[in-house]
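Shown here: the complex without one of its protein chains, the others still in place.
Showing subunit A:
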Amino acid sequence: MARLIPLATAIAELVAPGSTVALEGFTHLIPFAAAAEIIRQRIGHLTLVRLTPDLVADWLIGVGLVDRLIFSWGGNPGVGSLHRFRDSVQQGWPRPLELEEHSHAGLVNRYVAGAAGLPFAVLRAYAGTSLNGIHPNIRSITCPFTGEELAAVPALNPDVGIVHAQQADRDGNVMIWGITGVQKEVILASKRSLVTVEEVVDEFGEHANSIRIPEFLIDAVAVVPGGARPSYASGYYDRDNDFYLAWDRIARDRDGFLAWIREHVERRADA
């Protein structure tokens, strides 16, 4: 049963040091405010799971809270490299980063198997690529019906799944519309879950391409208006493309990055 609690309380209760945390949102609805709160509480040694570790991952990696990253694409979309991610992989700063790297389909299907309560997922990918063999979580399996060789990836059940959504109702049911990414799969696959929302409403309206997630699947809902900025929340605010462009300069330099985090993340209490 979802409880409506402040973000700081939710993060303190749900995210333990050393846990596996999935932060999802496929370009849309990225839970930046939740990541900022993890930084303020200095919860470290995390395994971060994210299909597209972009700016939100750069923050967490750059301040040294991530030991291991499970991902499929690490860049600044439409802009270029992710400098803090690159620095940790190439130079080990501020700490070495262990990688478990997939294609989107591979990681997506790890969540799907996790949500479905299966030990692994089958997909027709990875054949012939160098991704095969770089870590033990991509293996092959023979189809018992056709004899075909297929790829297998193990189920992923994060300790905590965190996503942002547009709305919750007073019971803690959640509604998302626009690009829904893997929001549903992450909540269904995770042992505990937190959804930050733009607002609480008395009743949900109708929106094209919407999904609703029942409250009993969610542990905590925290109201954080603007909680996805600088990404966007369809119906609330647009993506701050200028900030994504500016991030290239901010994150390029270690000291500049740390100064930016102090100024814009650590000194700012959550709503």
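In this text, contacts are C-beta pairs under 8 Å (C-beta built on N, C-alpha and C of every residue); 3 or more make two chains touch, one makes a residue touch a chain; residues count from 1.
Here is the rule we use: contacts and distances are computed from a predicted model.
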Hidden chain of the complex, named as in its UniProt record, picked from "DNA repair protein RecO", "Phosphate transport system permease protein PstA", "CoA-transferase subunit beta" or "histidine kinase": "CoA-transferase subunit beta"
Which residue of A:V66, A:L123 or A:V197 touches the chain not shown here: A:L123
Omitted-chain contact residue, chosen from A:G44, A:G75 or A:P154: A:G75
Contact set of subunit A toward the excluded chain (per top definition): 26-28, 51-52, 71-75, 77-79, 81-82, 85-86, 89-90, 101-105, 108-109, 111-112, 123-131, 134, 148-149, 178-182, 184-185, 208-209, 211, 232, 234, 238-239, 241, 244
